[in-house]
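Apart from one protein chain that is not included, each protein chain of the complex appears where it belongs.
Note that the chains are named A, B and C in the order they appear, and that numbering of residues resets to 1 at the start of each chain.
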Amino acid sequence: MSDGANGGGAPQTRAGVGARGRGGGERSMVPREKPRSYYGRPVVKPPVWTWEIPLYFFTGGTGGASAALAYAAERAGNRRLARSAWKVAFAGISASPPLLVSDLGKPRRFFNMMRVFKPTSPMSVGSWILLANGAAIVPAAAYGVLGRFGAIGRPAQAASAAVGLPLATYTAVLVANSAVPVWSEARWELPLSFAGSAAASAGAAATVLTPPEHAAPARRLAIGGALIETAATEVMHRRLGDLGSPYGEGTAGRFAKAAKGLTVGGAALLGASTNRSRAGAVAGAAMLISGSLCERWAVFRAGVQSAGDPSATIGPQRERLGRD
Amino acid sequence: MAECHPVGFQWVMEAKERGAKVIHVDPRFTRTSAMADLHVPLRAGSDIAFLGGIVNYILEHGREFREYVAAYTNAGAVIDERFADTEDLDGLFSGWDPERGSYDLASWQYEGMTPFSAAGRRDGAQLGESAERGQLEGGDPPHFDATLEHPRCVFQLLRKHYRRYTPEMVERICGVPAATLIEVAETLCESSGRERTGAFVYSVGWTQHTVGVQYIRTAAIIQLLLGNIGRPGGGIMALRGHASIQGSTDIPTLFDLLPGYLPMPRADAHQSHSDYVADNSAATGFWGNMEAYYVSLIKAWFGEHAGPDDDWCFDYLPKLTGNHSTYPTVLGMREGKVKGMFCLGENPAVGSANSRLHRLAMAELDWLVVRDFQEIESAAFWHDSPEIENGELRTEDIATEVFLMPAAAHTEKDGSFTNTQRLLQWHHKAVEPEDDRRSELWFMYHLGLRIREKLRGSRKRRDRPIRHLTWDYETDGPHDEPRAEAVLAEINGARADGAPLSSYTELEADGSTACGCWIYCGCRAEGRNQAARRRPGSEQSWVAPEWGWAWPANRRLLYNLASADPDGRPWSERKRYVWWDAEREGWTGEDEPDFVAGREPGYEPPEGAKAEDALRGDEPFIMQADGRAWLFAPAGLTDGPLPTHYEPHESPFTNPLYAQQANPARELYDAPDNDYNPTAGEPGSDAFPYVMTTYRLTEHHTAGAMSRTLGHLAELQPEMFCEVSPQLAAERGLEHGGWATIVSSRTAIEARVMVTDRIKPLRVDGRVAHQVGLPYHWGSRGISTGDAANDLFSLALDPNVHIQEVKAASCDILAGRRPRGPELQRFVARHRERGRETGR
Amino acid sequence: MTATVIPTPGAESYGPEPEPRVGFFTDTSVCIGCKACEVACKEWNDVPEEIEGFTGSSYDNSVALGANRWRHVAFIEQRVEVGGVSDSAPDSFVAEAARQQLVDQGLEPHSGDDGFRWLMSSDVCKHCSEAACLDVCPTGAIFRTEYETVVVQEDVCNGCGYCVVACPFGVLDQRRDDGRVWKCTLCYDRLRDDMEPACAQACPTDSIQFGPLDELRERADRRLERLHERGHGEARLYGRDTGDGVGGFGAFFLLLDEPEAYGLPPDPVATTRKLKRNWAAAGIGAVALAAGIAGSFLGERG
Partner (left out) sequence: MARSIPLIEQLRGDPSGRGRAARSARSASLEPRTARADRVVKSICPYCAVGCGQRVFVEDERVTQIEGDPDSPISRGRLCPKGAASKQLVNTPTRLRKVLYRRPYAGEWEELDLDRAMEMIADRVIAAREQTWEGEDSEGRKLNRTLGIASLGGATLDNEENYLIKKLFTALGAIQIENQARI
């Protein structure tokens, strides 16, 4: 039997109880070091979404940005690049609905998404955007890749580019418009980060599929996107402060670290290998694509972790009340 | 009350909202404490000292309601000069016979009254007398000092008896600070008198002790001194724990009673009808009509066969020779004397003290019939029990035949429940029971029919009662269910011509009336089921007399004449309830007056008056032979006329008041598997240094058959746990959320640990007293499972009512889970031995 | 401010004479923690059990609101310190154990009433005036009823899970084996027959009061005043104020401590109040993306 010096034993969930009894070293001016909570239990629920959703953020973002890239390439007369980008756009956009459906609790009820149009719901708006993307990408890609159905293909390409752009960024609204602190408090940075990430992956994918001589705009887009993604993410982490701690811990932390490394490294490699090695370019592009994927995963996992921490929810609210 | 009777507690909340003070006295801080103005934690098993301290406070400060006490209690009665108090005899009253282990009650009598002949009452003393019968030679006390100054009058004896129950002594015994005791006492006094009343509410926390009856008696003394009996907002409320536990006491499935609190006949005293009637009726008060009640019962049971020629079938009734209550019965089972047993909606393998012993005893039965909703522990003992698990019992060695029969639910049968306020409420059948599910009414009736059929041709004398039994109830429905209303009609009673009776005052001793339970007479007055009355509460007075039916005579408040002064005027307008209306020459008020109808307050009984006619017009306690409430009980109790603090049978503390440690008259059993913990002062008591107590939780129901089996309740309290203070946890290394093993001399059980500030260590007799709280709902079956707390307790019983002491005993608690298999009993034995070797 | 304060968006669709808005006032000062509300709710709504095991969180073994728990009773053991600052019990165990060292030697007498209190509170969906769950639901499964309550329609919900993260109180959750999201309906079906919600009907002490919301608010104000008069300065209303971040609750509370002690957010805000900002940011992102793409081709064509 133990000596019982500490036998009172607190329950398993100690987080966020009162300040008393917590390590004595620091002295703080604020009355509480950490906000109180109910047995350390979360206030808000963590997302019930599974792997399909971050993957969808990636496919939708890549697909949407690729459609815009393809359209721009068409306009710029870079047919080779346009073809590659239409392929990526088609792949990305057509992979998205199955992912969404698969994540639903009742997949058969997917079409209920079309039951109403809710301007207040980013997911409703997004569903219509995705529907529009789906409707546009088929003729757009058919025309862009196979050169057929031009009559509807041409306007469809314009439409596809137009709806592709919001597809790449609305997902940031989707998560920011929630009660998950690490998401909602990053409302300004997330769309830019997602846009950058989408640009990076779209550019990188097109780079891989396009002969180097035609791939320069894609390369530039990939590198530029990577820089914006990294910068936006960095700003987000800094501005979140304590709230952003999930990006430094656990699964989210590992993904964030990987995302940063892969994105910065991939951009550097892609930039360096412009005129030298095709292999290097492919490797750099692959790193960027992986980095983009990791970034989505980091954001997603950070949301799970943030929702699970009551102080993340209560802290800013208490502070806000204190200010008022 | 909030914990175990939440819906009843709404009225406490309402009273609190109107300014009532709520004081909760309990070892643990419960949901009731959370709502109370004051929570007083005390050491389990010390309540008489606590209440005695209040009695002393009232008397020392002259806070009694003098007029009430003088007029309505026996405070002025002068007691026999041979009476000696526990203060004189160091913890014993006069009359103690150490040989027989019981009291001779002769010296406790009112002076000038012939005490009962002791001859042939050996078993009687052992059995206890029913205080309701008010056994006195008759009439008012011969010597009565209305000034309450006579040194041997009850009032002065009371003062002397409780003089040492000072706040300081209370603190020493109970661990309640003296100031708190004074606060409680003062609050009670302030809340009593003409303008105000205070109420006591208790449950089995008071009854399950070796001095349980005396706990209630102490509260009764307080309430009488403060004038809180028979008045609105006063009283002592027993909050009972089962839908019809009151009904099963009124119409008793209890060994020592016949319906309506008539005693079962005893072999030592009752060999004939006249013996029985003479011994059990009182000359004065309503027990003076006892023969009418009894004869009417016999007529209800044996009909035309019962008459004066056959001594009213007196030989048909089996006779008692001692205590045949459930615990001696279990020992009889263990010894093979009991062949068969019925468990009818009860789960002794979890709910009875030393439930382990009960399971071991069941394995010795030839046959067992269990009727319940689920396969409860009492039905499963032969294949799923701690004894099977640890190898003490092996399924293949158990010869017991077990019949497990599905019971019908309350929605599947008509019938009446009697609630805790003596209110009969009818529940109607909603649906037919499916498959083999049947009511107990069906089961008993059809079992009876079969047995009668099999014995139809018998010429044996012993079979006559069964052949002559009235047993022909109308049946209906697909299962030939006997009509519950037909049974209720028999309980209510009828004249020979079949006309239903309306009141127990109509009962006759000549056989012209039949009545299955005299106190229920009137529940079908005018042939209408009064228990089924459902006039909405919102459409009638606050007393709601037209909802259900309360025994006796639909009186909602007993002895309610005490709500008026001796002249029949309300003590105060604010507290008026029943009063004498001089113009109409009758009693009137909110309730049915609990008195002889139309008898004026100034009535003086004529010479030679009998029964209720012998009571004066200002004597409200009509069941007592002297019409007075008894502060001092000259008869009716086996362990003393006044409540005295004794330690529980197993206690880590010695009795600071007397050399006599525990109730001398308590019932103990020297039987295998019923070893007792050494109590304080005995060698080895150090092995059991803590107090343990059992209780219920809101989320579960008694032994769990009706709650642990239901997901919606099981999830709310999913596991057995124990509650300990942080200090005890520190002392024993117990981890919150971890496991603890609780040990007594009987066995050891395990429980999850709840370390909580709701259990406080107390300072008792110069030491820290730790208490271990144990909810007793769990067993091995159902959705929510755990060890049974009752396994830890012994058979140590109150001598008056034979109820076991499970609210206070000693134990030890250790960190970690209990041993499994055969190691368990070795572990317990080692623990016992260790105490003996190293302890005091 | 971008927030548009319409009392309950969606209610206007029922025409000029809707039913009066109904709700709950949960007065925790009279809650006895019996959990009748939890059970009555489950019995009426056929909510499955979810056995969490022994949690050690005082008498709370049902953890939190969720798909299988539409009423949840919280239990908080506290020692109230001077000045009203209080701590939950677990910390005091440690303090108590330390104090015990003194008690063991010096034996200070234990006081009967040293400021310990046991708070109980029955939590439920708040039926917010501005309900984020309702706003974000893409299928219209969650809607504002004619009683201005917020209900998930089990025949429409496709389990997208968006409402789960939108709710600032963590009320909604997905039922694992079913896939749909479930929460308190304020007994929508019973309201149709003028019956009280099951929890309110069962509540032994009337801690849960049901009725037209404006009446409940008046009642709550009176109750608060009374408690303050009696010296319970710690009593406060939570969700009564229509000026809060969700436009006031349809089911509001009287609490005896800060909301967070009960696991409630102190200043909840419907996330959709920031929706315009969020879209603006996404617009900027999309424009930036377009610009980036366009910029990538700079210099490509002479």
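Simple rule for what comes next: a contact is a pair of C-beta atoms (placed from the backbone, for glycine too) under 8 Å apart; a residue touches a chain by one contact, two chains touch by 3 or more.
Just so it is clear, the model here is predicted, and its values are computed rather than measured.
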Neighbouring displayed chains - absent chain, whole complex: A, B, C
Selected from B:L38, B:A106, B:V369 or B:L668 as touching the chain missing from the view: B:V369
From the listed residues C:F24, C:W44 or C:Y262, report the one that touches the chain absent from this view. C:W44
Given the contact definition stated above, which residue among B:T86, B:T326 or B:S780 touches the chain not shown here? B:T326
Given B:G45, B:P348 or B:G493, the residue that touches the chain left out of view is B:P348
Considering the whole complex, which of B:I491, B:A514, B:A564 or B:V596 touches the chain not shown? B:I491
Of B:L393, B:L710, B:A751 or B:L792, the residue that touches the missing chain is B:L710
Tell me where the left-out chain touches chain C, residue by residue. 9-15, 34-36, 38-40, 43-44, 134-135, 140-146, 151, 153, 155-156, 187-190, 192-193, 195, 198, 201-204
Mind listing the chain A residues that contact the chain we can't see here? 114-120
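In the analysis below, only the chains that are shown with their structure count from here on.
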Distance between the CA centroids of chain A and chain C (whole Å) is 29
Centroid from C-alpha atoms only, then distance chain A to chain B, rounded to Å. What do you get? 69
Multi-chain contact sites of chain A, meaning residues that touch two or more partners: 5-12
Among the residues of chain B, which ones contact at least 2 other chains? 726, 729-731, 736-737, 755
Write out the stretch or stretches of chain C touching chain A in their complex. 9, 55-57, 60, 63-64, 66, 74, 76, 85-88, 90-91, 93-97, 132, 135-141, 156-162, 164-175, 178-181, 258, 260-268, 271-272, 274-275, 277-279, 281-290, 292-297, 300-301
Contacts from chain B onto chain C in the complex sit at residues 2, 6-7, 9-10, 13, 29, 31-35, 38-41, 171, 175-177, 180, 697-699, 711-719, 721, 725-727, 729-731, 736-737, 752, 754-758, 760-763, 766, 768, 783-784
Residues on chain A engaged by chain C in the complex (per definition of touch): 5-14, 17-18, 20-21, 31, 35-39, 41-49, 65, 68-69, 72-73, 75-78, 103-110, 112-113, 115-116, 118, 120-124, 126-127, 165-166, 168-170, 172-180, 183-184, 187-188, 190-192, 194-195, 198-199, 203, 216-218, 220-221, 224-225, 228, 303, 307, 310, 313-314, 317-318, 320-321
